[in-house]
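Take this structure first; my questions come after.
Of the protein chains in this complex, all but one are displayed in their positions.
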Amino acid sequence: MSKYTQLWAGGLLAAILVAAQLLLRVTGKDYCLTQLTMSVYYAIVVLGLCLVMGYAGQVSLGHGAFFAIGGYTSAILTTADFSRFQSLAGVGWLKSIHILEVRQNLFGSPVTTVSPWAAFLAAMVVTLVIAAVIGYPALRLKGHYLAMATLGFGLIVNKLILGSSIAGAADGISDVPPFALLGGLMVSGKSPVRVQNYYIACGLLLLLLVLLGNLVRSRMGRALRAIHDRETAANAMGINTSAVKLKVFVLSALLAALAGVLFTHYTGGIGPSEAGPLKSVRYVALAAAGGMANLWGAAVVSTLINYLSLRDWFGSFDQAVFGVILILIIALAPDGPLPPLALWVRRAARRVFGQRRPRHGAA
Amino acid sequence: MDSGDLALQYFLSGITKGSIYAVVAIGFNLIYSATGILNFAQGEFVMLGGMLAVTLAQFVPLPVAVAGAVVVVACLGCLLEVSLFRKLRRHSVMHMVIITIGLSIVIQEAALHLWDEKVRSLPYFTGNEVTSLRILGAAISPQVLWVLGTVAIGVALLHGFLKFTLVGRAMRACSSNAEAAMLAGINTSNMRTLSFGLSAALGALAGCVISPITLTHYEMGAPLAIKGFAAAILGGLGNPMAAVLGGLLVGVAEAAAVSRLPAAYNDVAAFAILLAVLFVRPHGLLGAASGDSVREC
Partner (left out) sequence: MALLEVTRVRRSFGGVVAVENVTFAVQTGHIKSVIGPNGAGKTTLFNIISGMLKPDSGHITFDRQAITGWPPHRIAGAGVSRTFQNPSLFLKMSALENVMVGRHRRTRSGLAGCSLRLPSQCQEERAIRAAALAQLEYVGLASLANLPAGALAFGQRRMVELARALATEPVLLLLDEPASGLNTREKEDLGGLIVKIRDQGVTVLLVEHDVSMVMDISNEILVMHNGAVLAEGPPVVVQNNPRVIAVYLGGEFQHAAPSQ
C-alpha cells in the first residue's frame, strides 16, 4: 500500500469509527459502545498476529496466552493488597515514586496496590521475557510443529491460570481499578467515560495500523516477507532469520499484552477463558478472514466479527462460526477474502457499467 | 491400600488412558504417513464413536451399537477425505493444520447441536460401575481389561494388515514414496481415503470402549487430539507402532502428575511433554534424526 492509499484508508476508517459512535448515540444504544471497544482491543491482538502469520509466515495458536499474561499481570498487581508490608523499608519509597499507591477498593477500605502504570510496565516486561523464552525454541520448528507448540503453550498457560488461586482460578480477577493515562484520559468501564474510552481504543488501533504499516513497507517488512517466501534464500542474503522471527514474535506478543492490559482496566477484570485455546483459535480465524497479510483487513474484519459475536448475533453457533471461517477462508481464499472480493466487484462493475468505450478512430 | 498398591493403581489408570492416546496417535500417524496432513480432528472421531454408540444402544444390543458407530464414523472419515481433503492437496502444512482445527471445531459444535452438552456413557461391557477385579493388589474395573484388550487387538490387527496383506503393503508403499507407488499401479487416492477410514474406525472403537470409564461428552475431542499428538511425536511421527509406546508413556506421565499435583493441573503434564519433545527432540524417541524420512511400521 502506498503512502497515499494508507492516508485514504486511515481517514476512511477513522470516519467509519466516528460515524459508528454517533450512530449509536443517536439511536440511544450507547451501551453497544462497550462491546465495540472490547472488539477493538481484540482486533489489536489480531494485528500482531497478522504480522507474525501473514508477514513472517509463522503460525501461532497460543496468542490468547499473551493477552492473558498481560491482563492478569496488571490485574494481579493492581488488586493485590500490599498493606501488610507497610512497615518494610522500601515500601514508603515505592509509594513516593508512585509504584505503589493507596486507593479505595470496592468496599471502600484502603488498600495498597501497585499503580496501573507500574503494573503495565511489569506486564510488558513479563510478556517480553516469556515470549522470548518460548519463542526461541519454538520458532526453530517448522509448520505444524510450531502450530502445536504454540497451542501447547497456550494450553499450559490456561491450565496454570485455572489452577492458581492468586489468579483467581476459574473466577478470574475483578475490581481492577481504572488506568489513568496522560492528560486526564482514563481507561475505565464507567458510563461517563464510555465514549472517551471508545476513542482511546480506536486511536490506539489507528496508531498501530500506521506504525505497523510503516514497518511492513520498510526494509524489515521486506525481510519478513523474504523469510516467509523462502527462508534459505533470505539467510543467504544476510538476514538473520531466527533473530528477525523472534523479534516479530515478541513484538506481536507485546501488542497482545498491551491489548490485554487496557482491556482488563476497561472491563474491570479478566477471566481464564482469555487464555483458552478457543480464544487463540479465534484470533487466527480472524487474522485469516481479514487477509493474513492485510493489516487493514484484519482490523476491520476482526472488529466487526468480534462485535457481532459479543452481541450474540451468532447465537449458539458462535463457536461454529469461527470454525467455518477457518475452513472456508483458508481453503478457498488463503490470502483473505478481500482480493477475490475486489476482483468480483471489479468484474461486476464492468458488467453493470459496460466496458470503456474505444477511442474514436480506433479499429 | 499401601503405597505400592496405590502406585500400581495409578499406573494402570495411566496405561488405560495411555492406550486411548495411543489409538489417537496411531490415527495421526496413519493419516500423516499417507497424506502428509496432521488431522487435528482426530479426537473428534473418538468423541463421535462414543456419542453414536450411546444413541444406537438405545435401540439395538450393545455390540451392534458399537459396530454400527464404528462403521458410521469410518464412513465419515472416508467422506471427509473425498469431499474436503482431496481438494486441498496443494495447501501448505500450516494451512492444513488450521483447516483441521476449524474442522474439529465444526464437528464439535455439530455434536453439541445434534446431541446436547450433557455427559453420557455406554453401559459397562461386563459388570457395572462397582464390579472390580483384584489384579496384583490393585482393584480395577473389568472395563479396563476391555480397553486394553480391544486396543491391543486393534493395534495387532492393524500391524498385521499393514505388514501382511496386499492392501496394507500398498498403503505402506504409498507413505514411503507416493510417486513410485502410483507408478507401480497403486491407486494412491484410494489409499488416502482408506487411511482416513481406518483412523476414524480405530478412533471410534476407542471412543466406545473408553466411554464407561471416562464418559463421553461433546468437548472431549480436542484435549484427546492434543495428547494424542504429543504421543505421536514422542514416538516419532511416521512410525505408527512407536505411537503406541508414546501413548502409554504420555498416559503414565499424566497419571504420575495426577497423583502428585492438585487436580487443576491434570492436563498440564501431557502438554508439558508435548512442548518438551518439540523443543528437545522433535523427531521423537524412535523417529529418524534427519527430518522428514517416513518410517515403515
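Going in written order, the chains are labelled A and B, and every chain counts its residues from 1.
As a working rule, a residue touches a chain if its C-beta (ideal position, glycine included) is under 8 Å from a C-beta of that chain, and two chains touch if they have at least 3 such contacts.
Predicted model, so just to flag it, every value in this text is computed and none were measured.
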item: In the full complex, displayed partners of the excluded chain; value: A
item: Residue among A:Arg84, A:Arg219 or A:Arg351 that touches the chain left out of view; value: A:Arg219
item: Touch with the omitted chain, as defined above, among A:Leu88, A:Leu106, A:Ile166 or A:Leu211; value: A:Leu211
item: Listed residues A:Ser87, A:Ser165 or A:Thr232, member touching the removed chain; value: A:Thr232
item: Interface with the unshown chain - residue positions in chain A; value: 211-212, 214-215, 218-223, 225-226, 229-230, 232-241, 247-248, 251
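What we mean here is this: only the chains that are shown with their structure count from here on.
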item: Chain A and chain B, separation of their C-alpha mean positions in angstrom; value: 35
item: Touching residues (chain side chain A, partner chain B) in the complex; value: 57, 59, 61, 137-138, 141-145, 147-149, 151-153, 155-156, 159-160, 162-163, 169, 277, 281, 284-285, 288, 316-317, 319-320, 322-327, 330-331, 334
item: Footprint of chain A on chain B - complex, ascending; value: 38, 84, 87-88, 91-99, 101-106, 108-110, 112-113, 222, 226, 229-230, 233, 262, 264-265, 267-268, 271-272, 274-275, 278-279, 282
